[in-house]
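Heads up, one of the protein chains got dropped from this complex, but the rest are sitting where they should.
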Amino acid sequence: MSRETSTIQRRKERLDRGIKVRTEGLYALTSWREMFYLLVPRTLLIFGLLLSPFFLEMYWQRVLCQAGIYALLALGFDFLAEYVGLVCLGGAFFIGSGAYLSGLLNAKLGWAPFFTIPIATVAGAVISTLVLLPCLRLRGIYFAIISFMFPLLTVYIIIALNIFGGTEGITALATFPNIWVDQYLILGGVIIALFALRRLVTEDIGLILRSIKDNDQAVKASGISITSYKTKAVFIAALLGCFGGAYLSHLYGWVGISQFALDYSILPIAATVMGGMGTLVGPVIGAFILTPLSEALRGFGQMRVVVYCLILIGFIVYKPEGLMNVLQRKYHQFEHWEEV
Amino acid sequence: MKKTRRDFLKTLGATAVGAGAMMSGVTVVHSQAKPIVVGAPVPRASAYGQNGERGMILASEEINAAGGVKVGNTKRPLKLEIIDTRDEEPGVPTSEVLLAIEKLILQKKSDMIVGGPCMSECGLAAIDLYAKYKILDIVSIGCYTPGWDKKVGSDLNKYKYSFRESGSVAWYIKEGVDLLHEIKEKFGFNKMFISIDDSAMCRAAADIVKNLAVKDGWEVVGFDKHPIASTDYSVALGDCKKSGAQVLFIWAYSPETSIMLRQWADMEIPALPIGFIGAAEDPGFWEATKGKGAYTIVTLSEAGCTPSNVTPWTKKYYDAFQKRWKVPPRSTGCVSAYEALYVLKDAIERAGSIDTDALIAALEKTNLPAVRGTIRFNENHQIIYGYDPKTSVLGNWVQWQDGQRITIFPQAASMGSIKMPPWLKKA
Amino acid sequence: MGEGIFLQVKGITKSFGGVMAVKDMSFEIARGEILGVIGPNGSGKTTLVNLITGFVKPDSGEVFFKHKKITGLPPHKIADLGVTRTFQIMRPYHSLPAFKNLIVPLNSPRIRRTRGGKLGDKDGVAIDILEEIGFERDAYVPYKIASSLPLGYLKRLELARCLALKPEVVICDEIFSGLSMSEISTMVPLIEKLQMEGMTIMMIEHRLRELFRLVNRVMVMNFGEKLAEGVPEEVMENKEVREAYLGTEAALC
Partner (left out) sequence: MNILIYGTVNSIIFALVAVGFTLVYGVSRLPNFAHGALYVLVGFLTWSMVNDFKLFYPFAILISLGISSLLGALIYRLVLIRLRGLPTSEIIASFAVGLIILEGLRLQGIGGFKGFIGPFYVLPSFIDAKIKIAGVLIDAQRLIVMLGGLAVVVSIWLFTHHTKTGLSLRAIAQDEQAAMMLGIDSDRAAIISLSIGSALAGLAAVIILPLGNVTAEAGYRILINALAVCIIGGLGSWAGAVLASFVLGFAMIISTALFGSVWESVVLVGAIILILIFKPSGLLGKQKELEERV
């Protein structure tokens, strides 16, 4: 082995310290250390999000609200792309349908936001799902393109028919009573959505969805209709997006065609790529990094789009696993160099 | 050892005191000339925003060079906080724009907002924001929707914080119809073809023009709506030619409209193009159409963008703008944004404070002779346009003649008369 | 044969872009029978499986299961009726451990029906099935994901996925291929046991020696057509079969 003493070969040795804790449920309860080990990242995230409004000045609190909307979209995108295999570029469609529904309910029927938001969330998700239903058999780039087209089509139709306020939209909708409601509504939404989805993907339905992505043929041969499961998944992702849209319409008291804008489709993808595909937490963190970053770059005009895209390309080409996967690895594993 | 430590402490203390003194010194100086922070949301990547920004910078430089704004007994400089709102750009949701305004209010601690946003959707949504934060706002670039003063008027108590010092489509329509009337009288034309960008605003505006013109004795022989940013107008123009129209009334903002006017020249459409044409307002329009846009009649919305003698200030402004930016003022926004800061200065000096309620009261009583005429607001906080520079501000209709924009309407600003293209003369 | 017919294929035909993959095939399988299907590469065996299980729609012809027409039904409906298949190309749900692979079939409507609603501990049921089919404990531990299993286990996993559905007909598409003799010898009793339990099995196979030990009848395909059918010894005596086979695979038996 050590014939050549002049060159010492080294390789990186990794020790996984979390594996037992992560796999065998009861083991985690055996010591405080293990429980601590499992709880720290979660608590950090939850309390980080919940307490952040206290440390931010008011303007950044507003940014936080927007970041929350993008986080929901990113979460939905990641869930669909990584667990179902549907790359959905139509986040703007979810936002738009949620926003228009709650906006119309509020403007025409005068319902309060706390009624319109739940109704618009569910009804918007139903509409989005029905619209996407015929496209579910499409895969990959085809689904990506078709989902990209729906927001555009809706905008063109709204302009062409001049309905729902046409290009001027509807303004003077009801807003939330104060900034704390603004923030905690969306932060709560994000946290609930995040942990619900994380739970969901480990439940049976999550397993089946992942199986559909891995091997849809075998799922069919197992007597399970993949369309019905895909429909459920799209409905869940649409719920998140429509909630974001309904919330947005009351955050600023306005509904307009720009809610179908490209940004709502693109930014969540960037957040997901940056945060780490398939981690669910990653996209949320990505959204909470990218949105403020984009705000910070506002003074630079178009520069921010350029910087943004550079970050995106950088991650997609050089760190495709994303931030969260790297962090997770660092957390779970000791790395050290070992001589060979 | 001990001694050194004491020395160290002494030095530290001295430094601290010194620093404190310096700091307080700075604050004292600061408070003496604490600038008035004027937040300026502007879509910097659009022509409207760029020109509005130029107008505002010019005005703030002039005001500060003259010592600033007199608030009570102190003279305070204006500090312009310009922020990019990115409205008028594809793919940008209005919430982004509103967030930019919130940044001005919450982070930059603006005392008031002057400027954009320009897009109607954003402008209308922003009114609620100003009401929410109880901050004074003077809309001075774009945002011409008649929905604006209707909305402010609908609940003046709630929306009292918003003033609009740029124009309103309602007035421009009246101006347009009056101009058409003049053309009808002068040239004996009576057939009109209407072509518009397909947006809610253009449609509504064109419908009103149509109704008013028909009442005035015009016959509308064709009506075309094209999507914003379409690049081929041959079908509509062909219809126009067939219809025998003598006037081609256009209402379109997208830069692509210059294509239409080039096609108009290429196809030799025998109808005089008149209207609200974003592309043709620009001084670069002549170059952009290689001179094919000649004879186009377009409104620049505000007197002062071309040399004229509305008030003594008009020519002075034109020269100052050209000197500062090396280009002539474009149109929309250049003048109104410039004047907005003077309106503000006037109101602050009359109110003697920058207290929002005092300012609102002062602004409502504004009667300031400026570039476009005399600035006054009506009961809905909308600037009053008219034909008399002594009681109102004036619009500005120009015709492209030999690479120059020549003001032909209204009378008080007029510097030349309408010319006809050769193929129309033949016909 | 009358009432014994369990699965019946009538004149089924499928062509891909002008090439006849399966041409006018007709045959039956009786309840509890093992039917072997053999034939050279490209003779349309896998297409036949796809046609029966609904993954490919036939150009003409029909398939009946328990006298009920199943052609035209989507694959999951056919599986729901109890006709399942394995896949020739192993594609387990890579990122899941072995027993989690079985959670999918255990969630199917068929299982909910046959096992009477509540299944209780699905993981336990899945592990029972895996053990039954010969999984060692260290092969289904939670942190061993399916894609790291050796081929023999993958084939078993394929079969286990079918069996988890409590099917009535299992169509095995080359589950012996690529396995060593010793691995096959552990699989053979498994299939015999399934037959004892009353399962109807159709086996597509290349490994004739092992196949012939198992099957009741064998059917030979060539160029999408049925060449011969009968008990193994008889069929192999058939001159055409020998030609078709020996022409391509000289090293047979």
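Order as written gives the chain letters A, B and C; numbering starts at 1 within each chain.
In this text, a contact is a pair of C-beta atoms (placed from the backbone, for glycine too) under 8 Å apart; a residue touches a chain by one contact, two chains touch by 3 or more.
The shown structure was predicted, so the numbers you read here are calculated from the model rather than taken from an experiment.
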item	value
Which residue of A:41, A:118, A:188 or A:320 touches the chain not shown here	A:320
Contacting the left-out chain in the complete assembly, out of B:153, B:255 or B:369	B:255
Among A:65, A:81, A:233 or A:323, residue touching the chain not depicted	A:81
Residue among A:40, A:149 or A:192 that touches the chain left out of view	A:149
Residues in chain B touching the chain absent from view	44-47, 50, 90-91, 198, 224-227, 229-232, 234-236, 238, 255-259, 263, 266-268, 279, 282, 284-285, 287-290
Where the unshown chain meets chain A, residue by residue	81, 87, 134-135, 137-142, 144-146, 149-150, 152-153, 156-157, 159-160, 217, 262, 266, 269-270, 273, 301-303, 305-306, 308-310, 312-313, 316-317, 320
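The rule is simple: only the chains that are shown with their structure count from here on.
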item	value
Most remote chain, CA-based centroid, reference being chain C	B
Inter-centroid spacing, chain C versus chain A (mean Cα positions, whole Å)	41
Distance between chain centroids, defined by C-alpha means - chain B, chain C (Å)	75
Residues of chain B touching at least two other chains	none
Chain B residues within the chain A interface of the complex	44-45, 83-84, 90-96, 98-100, 102-103, 105-107, 120-121, 124-125, 127-129, 132, 145, 147, 151, 198-201, 203, 227
Footprint of chain C on chain A - complex, ascending	19, 23-24, 204-205, 207-208, 210-211, 214-215, 217-226
Chain A partner contacts - residues on chain C that touch it in the complex	53, 55, 74-77, 79-80, 84-85, 87, 91-96, 100-101, 103-105, 107-111, 122, 142-143, 161-162, 164-165
